[in-house]
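Written out below as structure tokens is the structure these notes cover.
A single protein chain has been removed from this complex, and every other one stays in its place.
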Amino acid sequence: MTFGYAHAGWRGPRSLAPPAPPLFLLQPLLARIARAVARRHPEMFARLGIHQTSRFVIEPIGLPFVLYLQPAPRNPILRALPRHARPVCEARIAAPFLQLLRMIDGEADGDAVFFARDLVVSGDTEAVVSLRNAIDDLDGSLAASVAGVFGPPGKLALALLSRRAKRQTA
Amino acid sequence: MSARPELVCPAGTPAALRDAVDAGADSVYCGFQNATNARNFPGLNFTAEELRTGVAYAHGRGAKVLLAINTFPPAGKFSLWRDAVDTGVALGVDAIIVADIGVASYAARTHPTQRLHLSVQASASSPEAIRYYCREFGVKRVVLPRILTVSEIKSIVSEIPCEIETFVFGNHGLMLEGRCSLTNYATGVSTNMDGVCSPAAQVRFEPAEGGALMSRLGDHAIDRFESGEKAGYPTICKGRYTTRCRQEPYYAFEEPVSLNLGPMLAELVRAGVNAFKIEGRQRSRAYVKRVVSAFRGGIDAVLEGREPNVGDLISLTEGQKQTEGAFKTKRWR
Partner (left out) sequence: MAGCVQLTLGPLLFHWPIEAKRDFYARIADEAPVDVVYLGEVVCSKRAPFSEPHYPEIAERLARAGKRVVFCSLAEVMLRRERQMTAELCALTDYEVEINDASGLAAIGGRPHRIGQFFNVYNEETLRHLVHNGATHFTLPAELPRDSVAILADAARACGVTLEVQAFGRTPLALSARCYHARAHGRVKDNCQFVCEEDPDGMVLSTLEGRDWLVINGVQTLSYPYLCLLDRIHGLQRIGVTHLRLLPHALDMIAVARLFRGVADGILEPAEAQTRLLASGAIPALTNGFCQS
């Protein structure tokens, strides 16, 4: 597993090339997740404050894509991009996929993952801290409830992603 | 032995408050979303409405809520702190944790029946200082700075008319709290007046060659962690510097490390400590759940005459290192 993966600078060249076919299949799913979370947890946007318009790139180490997130309450954007994409963003968050899931679910502590050097943050640290705190105020398992929204296909997708991440980090 | 000691737990969000109560906190401390408390971080803390709900949740389960109003209002902005005190009282918090003499004076004068605790930010480290706050404002409990040995704490207990609270886990603050302007010097944002230490808005992490990570506060390099080296917070007092008498960069103040007094719980109870505080309102629910349940178990074990075992919390500590700091030995100083 790589900790200090090579950044070519977090604000890299603009490239929003059309995603590869598997990502293309992911997009509607991610869009629905974003809308579902926004609908179910309107309170989290207050915690995001000015960072509702910040753009995040979340890099699950071990998966073949990165996630692009703009947590605007009216039109939340969550989409998958190929790893080589360098969209303009305010902050970039990289961690092994499982750790990301555990952090989102309130099972792992972000600071601890950072101390262990499993979490790499670059760009606007305040945006990252705001996002972390906003997500951390959500009760229960966000991932499981999101997966639940989609019924068996959602759960299957989550299980597949987890398995893939485990295989890659093993 | 004195009455059953209280386990005092951090809550940066309503969810963390509920988790802390569920994990066995006797009381939870929290603050409003502004400069009136010393963890005024983005996305953290409570609105008045959230605090109302939090108080109801805690009280419904036999836990208390302590409201931290523990920063120092600069002249011209006192009304924010005054409103925080009034709101806290109206919401029925069990105690207000104060540091500033002006805030203490206002609270004691306006709400004479409201219980007051003296924050660690007041840096009251002698019986005389503590007695001053008890005499002037009727303070019922003092949170001691993390600079005293257990035997020194024990002797303070016998000389003051109020309860004692000590930190048992979390950030290992090196500077006398409430007396530190390092963040202001580096960033123009004040820990005492704005409630922020190393504001995230001015923290940057930059990759450096060889997989290293550089942490910065404002324009200033704070530390550089080599590949695989455990990291700490980007705070000035945990930074690495060079100086004339040292060959290599070194941790001039303290290395990244957290306090863990799990192994000393029995000793602290015997010394007469009334409340044990877990630091970390800026940490996640995951941290709160794990540390609170560990210390719940530890304190219960001590009360039942068993050996306390808070288990392995090292993965949650800064730099993945823990210390008993000043509590264990004078050699820490």
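Every chain is named by a letter (A and B) in the order it is written, and numbering of its residues begins at 1.
By definition in this document, contacts are C-beta pairs under 8 Å (C-beta built on N, C-alpha and C of every residue); 3 or more make two chains touch, one makes a residue touch a chain.
What you see is a predicted model, and the numbers here were worked out from it, not measured in a lab.
Trainee: Which visible chains touch the chain that is not shown?
Mentor: Output: missing chain touches B.
Trainee: For the chain that's not shown, point to the residue among B:47, B:181 or B:315 touching it.
Mentor: B:181
Trainee: Using the touch definition from the top, which of B:6, B:26, B:100 or B:163 touches the missing chain?
Mentor: B:100
Trainee: With respect to the chain omitted from the figure, which of B:46, B:133, B:205 or B:276 is a touching residue?
Mentor: B:133
Trainee: So that we can see where the missing chain sits, which residues of subunit B does it touch?
Mentor: Interface residues of subunit B facing the absent chain: 72-78, 99-103, 105-106, 122-129, 131-133, 135-136, 145, 147-148, 152, 174-176, 178-182, 184-185, 188, 190, 192-193, 214, 220-224, 236-237, 239-246, 249-250, 252-254, 326, 330-333.
Keep this in mind: only the chains that are shown with their structure count from here on.
Trainee: Could you put a whole-Å number on the gap between the CA centroids of subunit A and subunit B?
Mentor: Centres of subunit A and subunit B (C-alpha means) sit 30 Å apart.
Trainee: Report the residues of subunit B in contact with subunit A in the complex, numbered from low to high.
Mentor: Touching subunit A: residues 12-16, 18-19, 41-44, 47, 199-201, 203-207, 210-213, 225, 227-233, 256, 282-287, 289-290, 315-320 of subunit B.
Trainee: If you look only at subunit A, which of its residues touch subunit B in the complex?
Mentor: Those in contact with subunit B are residues 2-4, 6-7, 46-49, 51, 102-103, 106-112, 114-117, 120-122, 124-126, 128-134, 136-139.
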